[in-house]
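One chain of protein is taken out of this complex; the other chains stay put.
Chain IDs A, B and C follow the sequence of writing; residue 1 opens each chain.
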Amino acid sequence: MTTSVSPRTASMAQALNSALRDALREDPTVHVLGEDVGALGGVFRITDGLTAEFGPDRCLDTPLAEAGILGTAIGMAMYGLRPVVEMQFDAFAYPALEQLFSHVAKMRNRTAGKLPLPITVRIPYGGGIGGVEHHSDASEAYYTSTPGLHVVTPGTVADAYGLLRASIASDDPVVFLEPKRLYWGKDELDPAAPVEPIGTAVLRRTGTSAVLITYGPSLPVCLAAAEAAKAEGWDLAVLDLRTLVPFDDETVCRVVRSLGRAVVVHEASGFGGTGAEIAARVTERCFHHLAAPVLRVTGFDIPYPPPMLEHHHLPGVDRILDAVARLQWED
Amino acid sequence: MTTSVSPRTASMAQALNSALRDALREDPTVHVLGEDVGALGGVFRITDGLTAEFGPDRCLDTPLAEAGILGTAIGMAMYGLRPVVEMQFDAFAYPALEQLFSHVAKMRNRTAGKLPLPITVRIPYGGGIGGVEHHSDASEAYYTSTPGLHVVTPGTVADAYGLLRASIASDDPVVFLEPKRLYWGKDELDPAAPVEPIGTAVLRRTGTSAVLITYGPSLPVCLAAAEAAKAEGWDLAVLDLRTLVPFDDETVCRVVRSLGRAVVVHEASGFGGTGAEIAARVTERCFHHLAAPVLRVTGFDIPYPPPMLEHHHLPGVDRILDAVARLQWED
Amino acid sequence: MTVLDHRHRTPVPGWMPGATAPRTDPAPLLPDPSPVRLLGTPALEKYEPALLRELYRRLVVGRRYNQQATTLTKQGRLAVYPASTGQEACQVAAALALGEQDWLFPSYRDTLAVVSRGVDPLEALTLLRGSAHTGYDPRASRTAPLCTPLATQAPHAVGLAHAARLRGEPVVALAMLGDGGTSEGDFHEALNFAAVLGAPVVFLVQNNGYAISVPLSAQSAAPSLAHKAVGYGMPGRLVDGNDAPAVHAVLTEAVERARTGGGPTLVEALTYRVEAHTNADDATRYRDEPEVAAWREHDPILLMEHALRELGVLDDDLAQEAADEAEALAARMRAEFHADPELDPMSLFAHVYAEPTAQLREQAAQLAEELAAEAEVSEQ
Partner (left out) sequence: MTVLDHRHRTPVPGWMPGATAPRTDPAPLLPDPSPVRLLGTPALEKYEPALLRELYRRLVVGRRYNQQATTLTKQGRLAVYPASTGQEACQVAAALALGEQDWLFPSYRDTLAVVSRGVDPLEALTLLRGSAHTGYDPRASRTAPLCTPLATQAPHAVGLAHAARLRGEPVVALAMLGDGGTSEGDFHEALNFAAVLGAPVVFLVQNNGYAISVPLSAQSAAPSLAHKAVGYGMPGRLVDGNDAPAVHAVLTEAVERARTGGGPTLVEALTYRVEAHTNADDATRYRDEPEVAAWREHDPILLMEHALRELGVLDDDLAQEAADEAEALAARMRAEFHADPELDPMSLFAHVYAEPTAQLREQAAQLAEELAAEAEVSEQ
């Protein structure tokens, strides 16, 4: 892919902005639409400068109505365009769920492949930024339990760029979940680097004791936990799923079988969370390799707390290490 | 509770109708609202005769807008009423998901208990009745993964009456999922029988080989599978969860520990389905009692099929027995 | 040039301090107090006899189509059928008002409009037969899938029309809705998007008096549904939905307005659902026969036939031709629907994604095994 920039350090927000800019440059059918994506550049500045460069036809400030935004994007895709929708915050995607569940996820199937919908729905999700209620929901379970959608969530700057490019290029609808608390973290970005396809997990850290299976906002927490675990004598691997649907059973099971112990970590509430699927399928496929049950470290089963209390809700290093300690080492 | 009827045989639809009638009679704060719930009695006749008996103030034909219906019910509950909302079909509850997720599930918590919302949202769900697309979704995962909601789903005529009464009486919001394909099945109904509280699973059939864990529309299928299993030499127990949230860990784990083998059965798609949570938590809590992984028999990970193909999608006796056969009996 | 720049030339934020007048004049956006009618008026004479005959022919064929489809439900050949009996004027006028390149966005009740556009009845009815979700090729026919979730097709029409406009292609999208559908949030959001974008789309609301059992009086308190248009800044038109030439004239004007950059229009057609909601519904629970009878006399075909004969553009031969064509269609439907559809269980996995995922391949293999096993058993 040709790109707007040479290797440099960038924040995840800048990487996403570059991915959108490069996609708009390379493919005239790509159109961005959403609330405040124009002059403002989005409340997180992910679309900064796009309307200035490409004009309102390519990057559109819509009226304030999420079902209308996604429904309009569906019609645009039906005509052959490749819309990229921005939902302003996780909880503000809920008005669009009927359009997402009943049309975006079903249109290709409903029409025997005649009407694919190559739509990317970008949703900043999760907490940790001191947002007031409705601004911090980890809402991935609604999407991962809906057949017909792909669900992608980057945990690094490089993946933010690469996976967004891959998602926009995908002929299937992708719910692209952006861990908003990682927006400002900087790292090396080489837009020219080859892009991993959607659907592949990656081992961020090798280890010999057990593996932490995680994604998106919890990746840095798990890496920190792995560091801290050394003091306890545990050498933890960290697996970054990156794509939740389609799930990379092969990579995940290979790692789990080799280590025999796994903890799934995400900040969404545990009950009915995506971690349940991960634990269940890993157990189904790796049962006799497991020395201990696959444990889950997640947010509590409560509505997202007010900012001053959110740190109690979010899985932290200690809570992860407590779970690791329960992996029945005595066996 | 005083009741409108003495013991008799009734269909699940009639039992639900009796429960609504008795609740309306006994509690003046109970109000029913929804689409076509008045003169028509609802498309499934669950509200048959209620407007005739109680008038439009108590059983209201609303305009055709699900977010408006649920949002209006929220306001009514804020004023001290006890609304019972009917969503016409599973997929037609989706327009109301923002109101459900952002308000119904959160209002009590958001107001430190000052504004409880004793709302019952009745949703006919699941397939097996030859409905065209959008009329057969098994949508329970969206509700079970949302903290703040109770999720109840009866599998028998008696529970349909008892659990609906209990749900309406609950001071917490309840998503009451009605297995539409069981609406017309008849059984004994004694409305005077004591009502089991929300949150308790029940063993429908004892067994010594393994347990089928299921709920709602899949209960009769599991009972049939247990019958058929006898020929294969398996004596299967069947556990009816009845309530998905709050989950009855105690009963479920007691049964699983005693048998060491379990299969979770539901018609919703497997990936991210409620069965994943059941398998994951049972494994976490009963790991060393398990002779085999907890397996799942579910619908495929596809949009609900057209009527003429739905029987291929829905878990049937054979598919359940195939799973039971994979419970590693050689061990 | 960018299509949307005009939005940025309009006064921002739209009001100035101490402003004394609305941003635009509402008067032209309001519907005339009484519905547009042509049948039985002198204005009808200005119309192409050929067009009037074409409308008549399609009405007669359309009525027969509705009757035959209803019969097929009784024979179990269709799972369910929401008839447009009594609404044929809206159905055929909608089809006729659109050009080849235009797109139709029908609801579950609008299969006649789809067929009248040229889609084969067998393909148009797979959803209601239960054999497939969508039986026709939406791209080839420029006809979106029959939409069941109410009003959700409205924003699709806006998006498609907007996309065509961005491409500089003179395509118009026509979305068909019911009176009940206007209560849904998606209706509101779609009309607002259409007006703000200036999208070439026409919203046709067939006000047939009921949403299943709920009468309009319990659905809306508006003077008319067409009065909703001014709230979006688009013209609202009110037309007698049983007057085929009137519906055709109003729609054609709206379509041309859209095509020439005039933006969207909301059209309310006053009609009546003469049959029950579907064959599964029991209308006697919520409405009286006299009401239905009154509307049966205001039948779109009777009104049309009477007016055209008076005008001298319709004679017995033409009427017979139409009747014959109608019978031919009915015969073809009977024949086609008598045969059982070909069903492929493996198709369940073929189009969920561009490529089946590893999980779907596993699941497809499982089903294939099961089917093979069943086949074996049944062979023995």
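Throughout what follows, a residue touches a chain if its C-beta (ideal position, glycine included) is under 8 Å from a C-beta of that chain, and two chains touch if they have at least 3 such contacts.
Computed from a predicted structure; not experimentally measured.
S.K.: In the complete complex, the chain left out here touches which of the visible ones?
M.R.: Across the whole assembly, the hidden chain touches A, B, C.
S.K.: Which listed residue, A:Asp22, A:Glu35 or A:Glu86, touches the chain dropped from view?
M.R.: A:Glu35
S.K.: Among B:Leu60, B:Ile123 or B:Ala276, which residue is in contact with the omitted chain in the full complex?
M.R.: Of the listed residues, the one touching the omitted chain is B:Leu60.
S.K.: Check each of A:Arg108, A:Arg281 or A:His313 against the chain that is not shown and name the one that touches it.
M.R.: A:His313
S.K.: Among A:Glu26, A:Asp57 or A:Glu133, choose the residue that contacts the chain missing from this document, as touch is defined above.
M.R.: Selected residue, touching the omitted chain: A:Glu133.
S.K.: Which residue numbers on subunit A touch the omitted chain?
M.R.: The missing chain touches subunit A at positions 35-36, 38-41, 43, 61, 63-65, 67-68, 91-92, 94-95, 130, 132-135, 271, 300-303, 305-309, 312-313, 318-319, 322.
S.K.: List the subunit C residues touching the unshown chain?
M.R.: On the subunit C side, contact with the omitted chain comes from 7-8, 10-26, 29-31, 33-35, 183-189, 192, 195-196, 198, 207-210, 215-225, 227-234, 238, 240, 242, 270, 272, 287, 291, 294-295, 297-298.
S.K.: Given the full complex, what residues of subunit B touch the hidden partner chain?
M.R.: Contacting residues on subunit B, toward the hidden partner: 31, 55-57, 60, 62-63, 65, 67-68, 70-81, 83, 95, 98-99, 102-103, 106-116, 147-148, 150, 170-172, 199, 245-247, 249-250.
The rule is short, and it goes like this: only the chains that are shown with their structure count from here on.
S.K.: Measuring centre to centre, with centres taken as mean CA positions, what chain is farthest from subunit C?
M.R.: Result for max centroid distance from subunit C is chain A.
S.K.: Round to the nearest whole Å and give the separation of the Cα centres of subunit A and subunit C.
M.R.: Here subunit A and subunit C have centroids separated by 39 Å.
S.K.: Centroid of subunit A to centroid of subunit B, CA atoms only: how many Å?
M.R.: 31
S.K.: Could you tell me the distance, in whole angstrom, between the mean C-alpha positions of subunit B and subunit C?
M.R.: 36
S.K.: Pull out every residue in subunit A that's touching 2 or more other chains.
M.R.: 67, 95, 98, 102, 106, 109-110, 147-148, 245, 247
S.K.: Touching two or more other chains, which residues of subunit C qualify?
M.R.: As it turns out, subunit C has residues touching two or more other chains at 132-133, 149, 185-186, 347, 352, 357, 359.
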